[in-house]
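Sharing a structure with you now.
With one protein chain withheld, the remaining protein chains of the complex are depicted in position.
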Amino acid sequence: MDNGGKNTLELCTLRSEPDQCGRRARRMGKKLIYNKYRYIGYTDGSRSTLLPQPEWMGVLGPQLQAVVGDTIKVNFLNKSDRPLSMHPHGMLYDKDNEGANMDGAGAIVQPNESFTYTWVVDKDAGPGPNDPSSIVWLYHSHVMAEEEINLGLIGTLVVTRKGMERSETDPAPKDVDQEFTSLFMIFNEEKDKEKGLKHSINGRIFGNLTGYETGMGKHVRWHLVALGNEVDNHTVHWHGQTVLDHGRRTDVVEVLPASMTSVTMVPRSPGEWLLHCHVNDHMMAGMSTRWHVWP
Amino acid sequence: MDNGGKNTLELCTLRSEPDQCGRRARRMGKKLIYNKYRYIGYTDGSRSTLLPQPEWMGVLGPQLQAVVGDTIKVNFLNKSDRPLSMHPHGMLYDKDNEGANMDGAGAIVQPNESFTYTWVVDKDAGPGPNDPSSIVWLYHSHVMAEEEINLGLIGTLVVTRKGMERSETDPAPKDVDQEFTSLFMIFNEEKDKEKGLKHSINGRIFGNLTGYETGMGKHVRWHLVALGNEVDNHTVHWHGQTVLDHGRRTDVVEVLPASMTSVTMVPRSPGEWLLHCHVNDHMMAGMSTRWHVWP
Partner (left out) sequence: MDNGGKNTLELCTLRSEPDQCGRRARRMGKKLIYNKYRYIGYTDGSRSTLLPQPEWMGVLGPQLQAVVGDTIKVNFLNKSDRPLSMHPHGMLYDKDNEGANMDGAGAIVQPNESFTYTWVVDKDAGPGPNDPSSIVWLYHSHVMAEEEINLGLIGTLVVTRKGMERSETDPAPKDVDQEFTSLFMIFNEEKDKEKGLKHSINGRIFGNLTGYETGMGKHVRWHLVALGNEVDNHTVHWHGQTVLDHGRRTDVVEVLPASMTSVTMVPRSPGEWLLHCHVNDHMMAGMSTRWHVWP
């Protein structure tokens, strides 16, 4: 289960600085700040250099990128105040590396302890025959999963089909210019009270998510994921452009909790456009942002 | 962005006559009537001849039909008492023709004013490689979108793959005999009160939608759309026949708010059949109608 550590990521988790997740842009003069927990990534074990974290990632943890045939090793150091884990979707792992269900060595990582997860990116972790050249998988903490997901302990893995990687050192797919990831999820910040339900994209609400910027004619992959509970049925809608979703042409893609799907767009109209959930009450509650297509 | 006005529609909107949307068939002796707003279509700018509106369209606005390569021009005259717009899904438009978000010339059309929208039906507005020969897109008002959608300001655009149109003057696809459209949506008529939630197909409830009539062996395209809020997860079910849904054989198709999908049926059993949402509480609340397959 080792490829010589080709794709090795050093991750540590810590209680984050107060985050903008709960800030309601319209409520001027009074800021509501909710503390979130986040996965923070470093380039190596010295934990001195942060992994690049594009603005549009919001509260998401680092996006791990691999090619079918790789092995991912993540050294996870829990700098928070509670037991946590990392449980990946899609990867090949044994019980020690499942990071879930109080079963196996990696199921519970206590505060200030660390564990190195080994996840094999086998062919069953890669794109299916009708998938595009790269697909997305969620990872999240899974000690008390529903609580930890709501705290913000969520990230994604992107797997490129073998032969479609740009080069031996760059696992991104060569047939697209840019890859964006969007998490549609209602964070529950005040124990189920309506006013504490934060309808977010990557943890940001009411247009506070920035950085989705691309240009005319680019090939753009959108990796769409969702999490949450019974009301987290979301319909991702882009204004101005359409996407190809497994051979279906649309501008609305349906996701439910833990859905993971990847679609492709070639922007054909420049401007500042909306990206929002098309469920009426979600859109009104802030599940919306602006994104840009430069001429 | 002009094809010489080949597909030009003159549309005006007006506050409609009282509509049957809220009539509960079982509540004899007492009719509950809710006023809806509707898009009304005319054959030309004289606004003297109404576009054909088959009975099964219910409260839906006119169905615009185009072929990839066409340009759609809609002269929209707002005869209602509030600012409105027309925002199309899927089409290629610039900001002036987006009809949304208070941005651009067509974003807000005041009462008794008009605006001509130009929408280009480019290849990214047409069927994808796994789509059938025609696909459906929604259009709706988008000044205060959630309110106006609930008022009934909803219609559809159908786009036929280039080369699959019947003739230069008939954009309908030549491999199907009939095209039906069904909107699954819960209209909210009494400010969220349970009794005001009208679980409708094309704005009609408890079997009040009529006109879905076809024959044995016909090739029938069903264009399915939905709108609404968090409870508008619908499962469209036909009795007696099955459909082909992007290569999947089924008799239940899932839609969420703003889903747009097109499936094909060849009726193989004659009779009067139910078409209904298979969500138990929606079915009981009236989201059901009868349709006919003649021998």
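Should a chain be cited, it is by its letter among A and B, assigned in written order, with residues numbered from 1 in that chain.
Just so it is clear, a residue touches a chain if its C-beta (ideal position, glycine included) is under 8 Å from a C-beta of that chain, and two chains touch if they have at least 3 such contacts.
In this text the structure is predicted, and so the values were computed from the model without any measurement.
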Handout entry: Chain not shown: contacting residue from B:R47, B:R82, B:K174 or B:H239
Key = B:H239
Problem - Listed residues A:A145, A:V266 or A:M284, member touching the removed chain - result: A:A145
Practice task
Give the residue, chosen from B:E113, B:D170 or B:D281, that touches the chain omitted from the document.
Solution key: B:D281
Practice task
Please give every residue of chain A in contact with the chain that is not shown.
Solution key: 89-90, 92-95, 98, 100-101, 103, 122, 124-131, 135, 137, 145-146, 149-150, 227-230, 232-233, 246, 254, 256-261
Problem - Absent chain, residues of chain B that touch it - result: 130, 231, 233-235, 237, 239-242, 244-252, 254, 266, 268-269, 271-272, 274, 278-284
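Convention: only the chains that are shown with their structure count from here on.
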Practice task
Between chain A and chain B, tell me the centre distance in angstrom, where each centre is the average of that chain's C-alpha atoms.
Solution key: 34
